[in-house]
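Note that one protein chain is taken out, while the other chains of the complex remain in position.
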Amino acid sequence: MTQMPGTIKAAAMTDTKISARNVQVYYGDTHAIKDVNIEIGARAVTAFIGPSGCGKSTFLRCLNRMNDTIDICRVEGSIDLDGEDIYDSRVDPVQLRAKVGMVFQKPNPFPKSIYDNIAYGPRIHGLVRKKADLDEIVASSLQKAGLWNEVKDRLDGPGTGLSGGQQQRLCIARAIAVSPEVILMDEPCSALDPIATAKVEELIDELRENFTIVIVTHSMQQAARVSQRTAFFHMGNLVEIGDTQDIFTNPVDKRTQDYITGRFG
Amino acid sequence: MTDATLSSAASAAPVTERKSKSLLEADSHTRRRNAAETRFRFYGIGAVLIGLFFLVALLWAILSNGLSAFTQTSIPIDLPLDKAAIESAEKSIVKTSKYNAMIGAALEKKLADAHIETSMSEKDLMKILSSGAASTVRDFVLANPDKYGTTVPFQLLASSRVDGYLKGRVTRAALANDKNLDAAHLDIVDAMMKAGIIAKTFNWNFVFGADASDSRPEQAGIGVSMLGSLYMMLVVLVLSLPIGVAASIYLEEFAPKNRWTDIIEVNIANLAAVPSIVFGILGLAAFIQFAHLPQSAPIVGGLVLTLMTLPTIIISTRAALKAVPPSIRSAALGIGASKMQSVFHHVLPLAMPGILTGTIIGLAQALGETAPLLLIGMVGFIASNYPDGVADGFFSPNSAMPAQIYEWAKRADPAFYERAWGGIIILLVVLMSMNILAILLRRKFERRW
């Protein structure tokens, strides 16, 4: 029923980081993602928008194979990261996730100290040999997440003792500490108040210098504020993708227009 | 945050790691981690397998040792009931010895008919039969005076040693030090086996019969103690279900949140974890020492087990009540029902399947409980008679299934071990049926809101 062209290239895109071809996702008998083709540019923020249940989060979770942890979930098609298919049987999802980090909807700090929360990733991936190196990674990650000044005096305090916004930035710092190339964010601000949201958005904007960021959001304003490119999903289909500016001012597809103008969703 | 710290930090860690390796080949660190992952997984599988192995070992021990209790060796003997002989036997002081002589003669004749030659004396020969054979015959004779002068076919039990020999429990080597039976007897038994005049049949007496004394394991049955257990369970059911449900309704629906309610709740949680032997001490002190209820009686056992089962039933009933959505209560209250009416007309019926399931499981637990019964005297008592009537069933001394099993396990003759394992099979079958009933109930009435 969709007459969309297979891949939509946008003019402003720099080099491609991730490219997905003919991706299908099934949850048991449900066809959740239908034939999605997309290219995601490096060092930019790409936003996925669409109504609830449209498959944007599901697709995001395909990008670092988090869907593997769900028994009934099946993925077809191919997704390339820097030209390598991440669904290749030789790929270890553990190694993949070190390259493609993830931040979740609800802040989920581990019940450990702030320091240990950040140090968790570098430790399991064996990135450091000396305590001093670890200290440095923790400090720099917290600095990049803009949390350093707020927590530097209580690194031994529990991560769960922070406010919601701080917790989410802690989770972002935790993801940065592994030095990923891509960071996936699944509605990272939906559980936060407006002030905390503003801080996280500011942070995302700063991070795009060093990381490729894909963010799922249900807020069109947020997509407009933080992203360079926006993809609109509807009922498991990728309807339209383009520069954020274009999508919001001059959508090609009627469904996109209806969604953006608030007819549904 | 300043730009300076940001850029310096950015250059510190990530840049050194930027030389990204191909995803298609696992590095050595990842391989080590994956090996650890596999090991960990195998520990888990190993633990599950160990658990299942223990289950299989337990069931195998039960079945391999206990199934033989369900067959029993017996010898069919045709006994002519001569009136004169019976009358003289009844006049003598040791009546059974005269009957033994009658049976012995019949047994000798039987062997001769089957062309089995033996030089053994009649008295010695009788050791093949159970020492209870004479009283079996006498009981029949006294109950049936009209049979005098006829020849009556009896199925007389073989002695436990012979029974054990045919079941492979007693070996010839083991008989060397046995004063009851020797190898010559076994030769006769082998010959009788060949002639087909001794046979193993299904042991109804074990399932429905009464316990027997130390010297006659072949006659021991679990029927009477099963009845004792049944009476106890009746007491438990009749007391613990209404009390448990009433207590749960109060705690779940009416109790104000205050210190008293808190104390009751903590109390119930703790009672559920008090060792069962402590309930036995309570039963001994409160019901027997203080209230002078009869020792060893099912009513006392039932009372003790009721107190023990109540916390279990209360906990599961409260869970069932909690599972009824508040909207049902609001709906009833909204059309003007009183709180009490909303609970008894709407909430309770909806929670009933859950309550019954919990009750059955509580009863199953109580049925298998042994320790408290030891203290109120349900062990060491030989349950040799069926109670006369219902009141007697509650108030006169009896045993219970697990207590009977314990009693057999403590006796000196290993022939009783077979009975103990057999008793366990019956106990487990009863428990299993109760649990299956509970599961079926839950399946049938399970409701999703």
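Here the chain labels run A and B in written order, and each chain numbers its own residues starting at 1.
The definition used in the following text is that contacts are C-beta pairs under 8 Å (C-beta built on N, C-alpha and C of every residue); 3 or more make two chains touch, one makes a residue touch a chain.
To be clear about the criterion, contacts and distances are computed from a predicted model.
Out of "Succinate--CoA ligase [ADP-forming] subunit alpha", "Phosphate transport system permease protein", "Aspartate carbamoyltransferase" or "ATPase AAA", flag the one the UniProt entry gives for the chain missing from this complex.
"Phosphate transport system permease protein"
If the hidden chain were put back, which of B:S338, B:N385 or B:S433 would touch it?
Spelled out, the listed residue whose C-beta touches the missing chain is B:S338.
May I ask which residue of B:T71, B:T118 or B:S276 touches the chain that does not appear here?
Hidden-chain contact among the options goes to B:S276.
If I consider the whole complex, including the chain that's not displayed, which of A:G41, A:G121, A:G146 or A:P188 touches that chain?
A:G121
So which of B:D163, B:E218 or B:E369 would be touching the chain we can't see?
Candidates B:D163, B:E218 or B:E369; residue touching the omitted chain: B:E369.
Extract the touching residues of chain A with respect to the undisplayed chain.
Interface residues of chain A facing the absent chain: 64, 66, 69, 71, 94-98, 101-104, 106, 108-112, 120-121, 124-125, 171, 174-175, 178.
State which residues belonging to chain B touch the missing partner chain.
Interface residues of chain B facing the absent chain: 33-34, 36-37, 39-41, 43-48, 50-52, 54-55, 57-58, 61-62, 65, 242-244, 246-247, 249-251, 254-255, 263-264, 266-271, 273-279, 281-282, 284-286, 289-292, 307, 310-311, 314, 338, 340, 364, 367-371, 374-375, 377, 379-380, 402, 405-406, 409, 417, 420-421, 424, 427-428, 431, 435.
Quick note on the criterion: only the chains that are shown with their structure count from here on.
Please compute the C-alpha centroid of chain A, do the same for chain B, then give the distance between them in whole Å.
Here chain A and chain B have centroids separated by 59 Å.
Mind pulling up the chain A residues that touch chain B in the complex?
Residues of chain A touching chain B: 81-82, 84, 86, 88, 90-92, 94-96, 99, 124-127, 136-137, 139-141, 143-144, 146, 148-149, 176-177, 179, 181, 206, 209-210.
Chain A touches which residues of chain B in the complex?
1, 5-6, 9-10, 12-14, 17-18, 20, 22-27, 29-30, 33-34
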